[in-house]
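Only one protein chain is missing; all other protein chains are in place.
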Amino acid sequence: MAPELDVTEWLNGEPAPLSSLRGKVVMVEAFQMLCPGCVSHGIPQAQKVHQMTDPDQLAVVGLHTVFEHHSVMGRDALEVFISEYRLGFPVGIDRHIPDDPIPVTMRRYRLQGTPSILLIDRQGRLRYSGFGSGEDLNLGMTLGQLLAEDDNTN
Amino acid sequence: MAPELDVTEWLNGEPAPLSSLRGKVVMVEAFQMLCPGCVSHGIPQAQKVHQMTDPDQLAVVGLHTVFEHHSVMGRDALEVFISEYRLGFPVGIDRHIPDDPIPVTMRRYRLQGTPSILLIDRQGRLRYSGFGSGEDLNLGMTLGQLLAEDDNTN
Amino acid sequence: MAPELDVTEWLNGEPAPLSSLRGKVVMVEAFQMLCPGCVSHGIPQAQKVHQMTDPDQLAVVGLHTVFEHHSVMGRDALEVFISEYRLGFPVGIDRHIPDDPIPVTMRRYRLQGTPSILLIDRQGRLRYSGFGSGEDLNLGMTLGQLLAEDDNTN
Partner (left out) sequence: MAPELDVTEWLNGEPAPLSSLRGKVVMVEAFQMLCPGCVSHGIPQAQKVHQMTDPDQLAVVGLHTVFEHHSVMGRDALEVFISEYRLGFPVGIDRHIPDDPIPVTMRRYRLQGTPSILLIDRQGRLRYSGFGSGEDLNLGMTLGQLLAEDDNTN
């Protein structure tokens, strides 16, 4: 099962913990707002998925996993980023604990960096975790396969 | 059921009639070699699908549906096109009958123009027919859903 | 001085020999209609230059330099290509002589292949000859420098 996202605050809409999304396919886009690959590839791809799919079937969730330059990627800066880039999906702020630059959820999922994508099926199982943002075609095929599965497959 | 492709000749590999592809998902890319939208979008998308997917699960098939400028898009010109663009999939030449500029398979599927995409499921049923080449993400999701289906669904 | 283009026929507008263009900067786009690099880069770049510049100052001229697959890139096929791609500039057909697959102007300018670009200044001197289609920024800078020169520099 995909462990829960440990988030200190949800911005840009209702809180979206994984526990609330059971029955839907979930795409988590882990990013940092000042990471060039996130801004040019990961975020636009997540936006596109959000805009092109049925929110009753697929939930896109942003996860702000800051592991460097913490002082300039805080909550206020993230809010501006969300507004300027007109993100359409909720964004959770990954939790920091003292003396660890890497936030809790990022460690939990052993993410290699940003952007990273997590794909979780309707039953809450982690089905994909990958660093980078691949081709839209590949992402689409994986999403399509997960969407085709029943709520109670297996 | 998807009607068979009525092809006078197969280029670039073994003949690939639909009857031979049962059990696989099939993507048919209908194109004309001098159609700008085919060259810039449809053909590259079909190439990408061909390169990124398992040929035992998904077959990409080109269909040369010439409905205009017939004299300059004949067999010899098509052969050069296939070679210059390094197409990796077989291409069938849609059959012409006397006094009809529109070839037989194009009529049979009521294609609106080129490029067009046909998607056929593992059981040989037509599941999608559309004019143009949409977003890779959308195409990927549809392909993923078809790939997730059993050979004997329903 | 840039040698004259040896053209058997001009399509898509009035004949545009270099001798008629003295006083203007000239960009010659040498291409083959079935060459993928020409279709995806060279031709669109030439179109863009044609659309963005003042025809009284800069002339864009196409040169169809067929050195392979001659039988399927003849005059009739080229006419369809010009029409389908909505080219806005005149296109000359480079002359062939018996027993030489490489046409006369292509030999004269020692072009390495297609696409190639020739840039000729207001006084008719060849100032650039290069294989491929480079960055728009670089091409723009060279064009800008040539446009800034007087008709009777030197």
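Just so it is clear, A, B and C label the chains in written order, and each chain counts residues from 1 on its own.
Quick note on the criterion: contacts are C-beta pairs under 8 Å (C-beta built on N, C-alpha and C of every residue); 3 or more make two chains touch, one makes a residue touch a chain.
Because the structure is a prediction, the values reported are computed rather than measured.
Asks: Need the list of shown chains touched by the one chain that isn't shown.
Replies: A, C
Asks: Can you say which of A:E14, A:D56, A:D76 or A:D150 touches the chain missing from this structure?
Replies: A:D76
Asks: Which of these, C:D56, C:D99 or C:E135, touches the one chain of the complex that we don't see?
Replies: If we include the chain that is not displayed, C:E135 is the one touching it.
Asks: Tell me which stretches of chain C touch the chain missing from the display.
Replies: 45, 48-49, 52-53, 135-149
Asks: Using the document's contact rule, name the residues of chain A that touch the chain not shown here.
Replies: Spelled out for chain A, the touching residues are 34-36, 39-40, 69, 71-72, 74, 76-77, 80-81, 84-85.
The definition used in the following text is that only the chains that are shown with their structure count from here on.
Asks: Classify the inter-chain contact topology: is it line, ring, star, complete, or other?
Replies: Chain contacts: open path, no cycle.
Asks: Can you tell me which chain is nearest the middle of the complex, judged by mean CA position?
Replies: Answer for the innermost chain: B.
Asks: Would you identify the chain whose Cα-based centre sits farthest away from the centre of chain C?
Replies: A
Asks: Report the inter-chain centroid distance for chain B and chain C in whole angstrom, where each centroid is the mean of the CA atoms.
Replies: One centre to the other, that is 35 Å.
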